[in-house]
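Of the protein chains in this complex, one is absent; all others appear in place.
Chain nomenclature is as follows: A and B, assigned in order of appearance, with residue numbering initiated at 1 for each chain independently.
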Amino acid sequence: MPVLVDVLHWADLAVFAYFIALNSSYLVLILMAGIEFAKHLRRAPFAGSDDMFRSPLTLPVSVIVPAYNEGAGIVTAVQAMTALRYPRYEVVVVDDGSTDDTFAKLRERFDLVQVPRVVPGEVPYRSTVLGVWVARGDPETLTVVRKTNGGKSDALNVGINLARHPLICMVDADSVLDPDALLSVAKPFGDDPLRVAACGGVVRIANGCKVVGGRVVDVRMPRRWLVRIQIVEYLRAFLMGRTGWSRLGGLVVISGAFGIFRRDLVVRVGGMSHDTIGEDAELVVRLHHYLRDLRQDYRVIFVAEPVSWSEAPARLRTLGHQRRRWHRGIAEILSKHRHMIGNPRYGRIGLLALPYYLVFELLAPFVELAALVLVPLGVWLDAIDYGFALRFALAAYGYGLLVSLVSLLIEEISFHRYPRWDDLLRGVTAAVLENFGYRQVLAIWQVRGALSAWHGRQAVWGTMHREGFDTHEGAPRMETVGAPRGNP
Amino acid sequence: MPGLLAITVAVLAGVVAVIASAIVAVRVRRGFRRRRRDRIGAAPRRALLAFVADNGERGADELIAVPEPAWRAALPSALGLLGKLRGDAHRALVMVFLRRGMASRALADLTARGSVRRASAAQLLGDLELRPAVPGLCGLLTDHNHEVRVVAVRALGRIGDPAAAWRLIASLDRPDPVPSLLATHTLVQMGPDAEVTLSAALDHPEARVRAVCVDALGLLGATASAGRIARVLHEDRNPDVRVAAAAALGRLSTRTALDPLIAELAPDRPAGLRAAAARALGDLGSPAAVPHLVTVLRDGEFWVAHEAAHSLRRLGPAGLTALRETLEVAGVDTAGHCHEALALAAILEAA
Partner (left out) sequence: MTTVLVADDDADIRDLVAFKLEQAGLEVLAVGDGQAAVETARTRNPTLAVLDVSMPGLSGIDVCRMLRADPATAGMLIIMLTARVQEQDVEGGFSAGADDYVTKPFSPRELVSRIQALLTRART
């Protein structure tokens, strides 16, 4: 029994140290973000997005929009996406075998006409392209592809094949974009064309906001506390966390909801992976892998200006599903690229970013849940005293709360996108409430997600093995879809 | 033990209270400053707008007499208008700024210690389109602060004095240079007189400099430099610069650009360059390129054949006829490119 108490004592100390380190790392990232925002705000008057809009040399962008059963919102979304402030771009909608009226609505609204099109097959896809349509009035700027269902990665790969411009921007069909979204996120490519490889935009939560004509016109906090807590979480983890990582040169996640990549690089690394849940993050890690192997000087950048808004899950069940998926994604990516972790060949990615994701992202929910058992058990068995338990609560929850509040403060100083006083109060309250229940339930989902990655691995690898001989090898297949038959 | 709990809760509550009040303080201060500026600046701002609306025919003296604190409150408006207007209204505003001594103060500020002051001064001098400020602004091209350099480049562009071209080009050869796109735009704003300098810089050892100069020459329509750009297209060490040279020649729309571009369609050239040349031939618009483009329609690289097909489409009737003829005799892949280009041509014609 004394041995058990001893072990418990040291385990509790370890958990305490873990939480101090975890929250300190958040705080460091957030302060880095604060410095970055300060620099950004100082530069804003001279940033010159107009230079970018004006120049005939601004690199044209292909916006790729995968859509599966999006009939309800697709027309508004595509209308808004075709009215961005950007000098030259095209929109490629990939209808991934929708069973609803997604295509019919697009055809009616944009007067689509079918055209023959050569699909280069530069990145592999498994489905069949049924045909390509263009808008009669604007054939070079709106393309709609219909294909058999194959999942999001597959749809993106078909879109990448059909994209004609040197930059590709991947956008979810339900994303609400700001009119300057492309301009903000493509700007690093104009500033430093020889080095920038990819650039991610921040995703904010659209729930509660007023959306007119496919644009957010008034930013408000939503009614449900579940979503308000997610807003604080997004500010802390995505806005501040990723800005911090971008500044450190270790950004490994670009949200699939809004990111721009150099097309040639995406083609060279083989496009989106079919077998990963978090295909967006996986692509970025693979880009790092490829470019570091070549020893190239390159940059992956995160843009903090609000550009894209997404609907966050408002119900526990959908939120749980989403978070299980996310954590499963992290686990799969780390396992797939495990030889990069701690490998000095991969610089800051291998030595800093990926080890961080392993220790402080993947393992955090395990420690969180362990602490819920170990600390009370320690008090009960006298392995630790009551004072230690309180200090632990301060380190895990109090410090965490401090970190959330500092993110709110930095948001208020830099972007202040929530103009109402009561929304401010709701933000602060949500930061407090997050610690009572939300964090714990989240940890349970995340642990389940990570475990499912572990269980599911064999099955996924099995299918991948077979695929390897079918499509991933050999010369790229090129096919022409929709060409009149009867010709040689 | 309850004492410890109380302390813990008190610490937590204290943290929440301190940061929450900091957030409130930030917001209150922002609102207060805005209201104060609106209040003090309201009258001079009205006078300013009336003056500008009249193209400066009346009210100059009143504006010059506005006391300093009120003028400072209205200054953001005045600076904003200065940057967004041109013509009579701009000239009138410039006069007010000059008579208030703003220009000489800005010239002095170009060497100030604070980088924000240097940047603001450079911005103002650019918006005033003040030629005598060019040497001072050129001095900022080597400033250690990135923003200051960016503002100086933009100001030089607005002034548009070609005398600054070589200083700007020289400043590109350094670590952390100003954005390429901005440098190109500024050089274009300097007009045709910058052409000689740009052309001479095509031998610069730094690839980035050559790329910027090639782009600028293309946008300026510098037909006299077509021969020099053609040499870059053939000989440059850097493939990206050669691609940029192809695009620039396509923009020049001069006959002398034709043969150099056709030469780059040869199978031993890198695929990216062949594609760029095929595209540029479509921009150039000479039907003499048709037979050469037809040859590369059979290119095994997707992008080369793709660009060739669409360039043929853009070349008009001769190109379209060639596409139709190729369709009859070509293999599946080539025919696909022809079908695609012809279909697009049909839609564009109907629209």
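Just so it is clear, a residue touches a chain if its C-beta (ideal position, glycine included) is under 8 Å from a C-beta of that chain, and two chains touch if they have at least 3 such contacts.
Keep in mind that what you see is a predicted model, and the values were worked out from it rather than measured.
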Given that one chain is not shown, which residue among A:V212, A:L294 or A:V373 touches it? A:V212
Kindly state which of the options B:L49, B:L98, B:A288 or B:A318 is in contact with the chain not pictured. B:L49
The one residue from A:N69, A:Q114 or A:T141 touching the chain left out of view is A:T141
Absent-chain contact - pick from A:R54, A:H339 or A:R420: A:R54
Touch as defined at the start, partner being the missing chain; which of B:K84, B:R99, B:R174 or B:R324 qualifies? B:K84
Hidden partner interface residues of subunit A, rising order: 49-50, 53-54, 56, 60, 79-80, 82-90, 138, 140-141, 178-180, 212-218
What subunit B residues would touch the chain not displayed? 45, 49-50, 52-53, 55, 77, 80-81, 83-90
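In this section, only the chains that are shown with their structure count from here on.
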Measuring from the mean C-alpha position of subunit A to the mean C-alpha position of subunit B, what distance in angstrom results? 30
What residues on subunit B touch subunit A, complex-wise? 1, 4-5, 7-8, 11-12, 15-16, 19-20, 22-24, 26-27, 30, 116, 119, 123, 147, 150-151, 154, 179-182, 184-185, 208, 215, 219, 240, 302-303, 306, 327-333, 335-337, 339-340, 343-344, 347-348, 350-351
Can you check the complex and tell me which residues of subunit A touch subunit B? 42-43, 45-46, 48, 51-52, 54-58, 113, 115-118, 120, 122, 134, 136-137, 139-140, 190-194, 386-387, 390-391, 393-394, 397-398, 401-402, 405-406, 408-409, 412-413, 416, 421, 424, 428, 432, 478-480, 483-484, 487-488
